[in-house]
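Below is one structure, written out as structure tokens, with a few remarks after it.
A protein chain is absent from this complex, but the other protein chains hold their places.
Now for subunit A:
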Amino acid sequence: MTDDKLRTWLGAVADELIPAGEGMPAATEVGVAGGQLDLVLAVRPDLARALNRAWVLAGEYKPGPALRLLADLDPRAHQAVLEIVSGGYYTSDLVKRLLGYTGQRPVPVRPEDYPAYLAEGLLDRVVDRGPVHRDPDSLSRRQ
């Protein structure tokens, strides 16, 4: 499944999708076809079968034609390749650091004592405009 030829092909496809630029590395520079592929398939084993299909269907083609072929022939395999490549790329610590993305980390919530929307009177005006619900008993509604 994850033999060298598949990894080489996937790496070429990955760099076609996510090349270096704008201060960001190319997909293969962060191991999308190497260690990151192993990481992705470890948590998403459901993608392995579709990747194998993609390789069988389009492994003989260069990246651009391969992606177009997959989109036509097997949209699920095409989607799996996109998910594997982008999933591997955006779970890279380097990529997250370059984007300034900190992920899911605990930050204690602090209810605001006096939120800006109250200070600005935004809700006063909502209330002044009256109910937005109809009362079935009186059929009343703000016009």
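Here are some notes:
Convention: contacts are C-beta pairs under 8 Å (C-beta built on N, C-alpha and C of every residue); 3 or more make two chains touch, one makes a residue touch a chain; residues count from 1.
Here, contacts and distances are computed from a predicted model.
Comparing "Cytochrome oxidase maturation protein, cbb3-type", "NADH-quinone oxidoreductase subunit J", "Molybdenum transport system permease" or "Choline dehydrogenase-like flavoprotein" against the UniProt entry of the hidden chain yields the protein name "Choline dehydrogenase-like flavoprotein". Set against the missing chain, the residues A:L10, A:V40, A:A54 or A:A77 yield one that touches it, A:V40. Touching residues on subunit A toward the chain that is not drawn are 16-19, 21-24, 39-40, 43-44, 46-47, 82-83, 86-87, 89-91, 93, 95-96, 99, 101, 103-112, 115-117, 120, 122-123, 125-127, 129-136, 139, 141.
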